[in-house]
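Apart from one protein chain that is not included, each protein chain of the complex appears where it belongs.
Labels A, B and C are assigned to the chains in the order they are written; within every chain, residues are numbered from 1.
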Amino acid sequence: MKKIKRRTFEIIQAANTHDVPSRIFDIGILILIIINVALVIAETFDISPTTEKVFYYIETVSVIIFTIEYLCRVWTADLLYPNLNGFKSRLKYIFSFIALIDLFAILPFYIPFIIPVDLRVLRMLRIIRLFRIFKLNRYTTALTTIADVFRRKKNQLISSIFVVLLLMIVASVLMYNIESKAQPEVFDNAFSALWWSVATLTTVGYGDIYPITAMGKVLSAIIALLGIGLVAVPTGIISSGFMETIDHQDDEKEYCPYCGKKLK
Amino acid sequence: MKKIKRRTFEIIQAANTHDVPSRIFDIGILILIIINVALVIAETFDISPTTEKVFYYIETVSVIIFTIEYLCRVWTADLLYPNLNGFKSRLKYIFSFIALIDLFAILPFYIPFIIPVDLRVLRMLRIIRLFRIFKLNRYTTALTTIADVFRRKKNQLISSIFVVLLLMIVASVLMYNIESKAQPEVFDNAFSALWWSVATLTTVGYGDIYPITAMGKVLSAIIALLGIGLVAVPTGIISSGFMETIDHQDDEKEYCPYCGKKLK
Amino acid sequence: MKKIKRRTFEIIQAANTHDVPSRIFDIGILILIIINVALVIAETFDISPTTEKVFYYIETVSVIIFTIEYLCRVWTADLLYPNLNGFKSRLKYIFSFIALIDLFAILPFYIPFIIPVDLRVLRMLRIIRLFRIFKLNRYTTALTTIADVFRRKKNQLISSIFVVLLLMIVASVLMYNIESKAQPEVFDNAFSALWWSVATLTTVGYGDIYPITAMGKVLSAIIALLGIGLVAVPTGIISSGFMETIDHQDDEKEYCPYCGKKLK
Partner (left out) sequence: MKKIKRRTFEIIQAANTHDVPSRIFDIGILILIIINVALVIAETFDISPTTEKVFYYIETVSVIIFTIEYLCRVWTADLLYPNLNGFKSRLKYIFSFIALIDLFAILPFYIPFIIPVDLRVLRMLRIIRLFRIFKLNRYTTALTTIADVFRRKKNQLISSIFVVLLLMIVASVLMYNIESKAQPEVFDNAFSALWWSVATLTTVGYGDIYPITAMGKVLSAIIALLGIGLVAVPTGIISSGFMETIDHQDDEKEYCPYCGKKLK
């Protein structure tokens, strides 16, 4: 039993690249995820009831496999966290980010069997499984670096988002007061003006809402130019974050015995 | 009296997190600010006269509280600047950036009582109080860093804005001469062309104004490509500013006695 | 014979700037490439059958010259790779990136003589020869630096593209479910929603598709703001890549015998 558990753990963990069954398992799950994402997208097209039935069968099989995989992962969680006891390790695993994604991806399928509600919309939550892809490949290190930069620069980024939000609110209240008389249908309330301010600050500019008065155009120009700053500030923060990462990598090099500085 | 003043000062200053009344005061003011912002936005929707009346009552109460808070801050300003005497410290506080914001946020409410003018538009100035949020939380340091970068790179940023403005003026006069014959209604004067140049340089592109002649399209393409530079230059400046910040932080580390270089 | 081969090699290789025939050859080929690109563009306009005939003659002559050049390069490949024998060097050359571009640029012209198919569209592949321009000038070093940055940061860039693609898929499935009832014609399936998500994330915003419901606008605002991150992350990665390049250039400087650090 213990041996089976150990083997199951080895297979479902992506660590060893020379372990052929583990490799096959990983690729199989990956293909299943991609099929499910394709299904979610395909379901939005006009499909015949027959096709819909086929889709439902594929989904059912997938969810069963995902459920078995999920249960196996919970079962072998004590091998993942050898320092914890059986219960604690399982609890820790269940509430880990990756396990919660897995759970939310399979749960919407089972709920209608218990409570009779239409959860078709929630069933598309299967697509969040896509994020599992990152666990399967060599890009994990790169992603960790990117996530690390965001984590270290979190406060600065949140602050700049705050400033942007405040700017958006102030700009939209101003714009509403300027434009609502000239375009009462377009700028019908501050929410519409907020929609305009997002489109302008992010420089998306769909063209469904824009000022027509001279004053409104001046304000819009100012906001659009500030939108440049909206790009420049987080870019600057993130750039400096990536630069620090490089410096930290250097820290692992040897040091000069005379001055304690790192050697190149 | 002195004790009351000292206590008032402690409460209205956000410094001490273990001081429960001070915490409650901060959160109370914050909630009041957010309510007022919500009101300013809600007022732009179609509201019944009854709701409007309720809104006005809430606003009145808020402004009274903000006024009391403002007066308390002026009163305790000598504790904020202990080196200055009573009058000087109060004057310094009144003309500080944060106090001016507070003043402009409450003033529009009182003016109609003195001079009979309709200042409904100005009353929305209450929303600028939102910027007070920054004083209340742990993002102050991050914001200071960002503001610091802007301060240090001020001259370079202003210069690049100058270049952009000149480019915009030159481009719009050129575009007016190119397009006004083909689209006399759209490019009716240089101001319209200026509006086009802003939309193009910032890459917003609402789609309400764009060239249709071959020459105009060539100019527009050049301006749009220069718009990339418009993003790249401030971003580069700000990035290098954030990098310097990292370097300056390093400066506080110890130095090697042999070569005077900082130790890592 | 050997002398002629050596001379041919010298002429077709762009190395020596003092070699007049080599210079003339380079410029001649460059002009021929630009003429062919101009032809490909001109062919898209309404042209008379006579003009079309002239275009075809020019194309024929160009392709013959390009073919001769290609064969000469294959012939002299053993001088390019002196360490390899005749066959191996030629094989290596034929499968090099630049030689494949040359081959794909001339092949579509010959295929119709063998298999009777209409390859007019493929004939425009001639324009990929444009990339040859880079081999002919002093910008090669600069381009190598840029390519180098991309190569070194490949994993991080691919990871961020992955995240963006996932975000786009998730956003478009969500948006389809939100907007398809309000705009069944515009958001007719997930593919349309995907088209919206590209236009929003990249901040292009053509204006042919955008949400009209409140929920849809909120999602769109979130995606547009995340689109800022889409710009910030690769910019940060590439910035740090260019910074490393500067650091690496410094590495070639001398080092201090005391502490092993580089001298400035």
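One rule holds for everything that comes next: contacts are C-beta pairs under 8 Å (C-beta built on N, C-alpha and C of every residue); 3 or more make two chains touch, one makes a residue touch a chain.
Note that the coordinates shown come from a computational prediction; the quantities given were computed from them, not determined experimentally.
*Asks:* Among C:I58, C:L130 or C:V186, which one touches the chain that has been omitted from the display?
*Replies:* C:L130
*Asks:* If I consider the whole complex, including the chain that's not displayed, which of C:Q13, C:T67, C:S96 or C:T202 touches that chain?
*Replies:* C:T202
*Asks:* List the residues of chain A that touch the chain left out of this view.
*Replies:* 203, 205-207, 235, 239, 258-259
*Asks:* Touching the missing chain, which residues of chain B?
*Replies:* 155-156, 158-160, 162-163, 166, 169-170, 173-174, 176-177, 180, 189-191, 193, 199-200, 203-207, 210, 214, 217, 220-221, 224-225, 227-229, 231-233, 235-237, 239-240, 243-244, 247, 251, 255, 258-262
*Asks:* Which chain C residues would touch the chain omitted from the figure, given the whole complex?
*Replies:* Its contact residues with the unshown chain are 37, 40-42, 44-46, 121, 124, 127-128, 130-131, 133-134, 138-139, 141-143, 145-146, 149, 161, 164, 191, 194-195, 198-199, 202-208, 230-231, 234-235, 237-239, 241-243, 245-246, 256, 258-259, 261-264.
We take it that only the chains that are shown with their structure count from here on.
*Asks:* Could you say what rotation angle superposes chain A on its sequence twin chain B, using C-alpha positions and rounding to the nearest 5°?
*Replies:* 90
*Asks:* In terms of contact pairs by residue number, which of A-C or B-C shares over half with A-B?
*Replies:* More than half of its contact pairs match A-B, so it is A-C.
*Asks:* In whole angstrom, what separates the CA-based centres of chain B and chain C?
*Replies:* Computed from C-alpha means, the inter-chain centre distance equals 42 Å.
*Asks:* Counting in whole Å, what is the centre-to-centre distance of chain A and chain C, each centre being its mean C-alpha position?
*Replies:* Result: the chain centres lie 30 Å from each other.
*Asks:* For chain A, jot down the residues that touch at least 2 other chains.
*Replies:* In chain A, the residues touching two or more other chains are 191, 194, 199, 203-207, 231, 235, 237, 239, 243, 258-259, 261.
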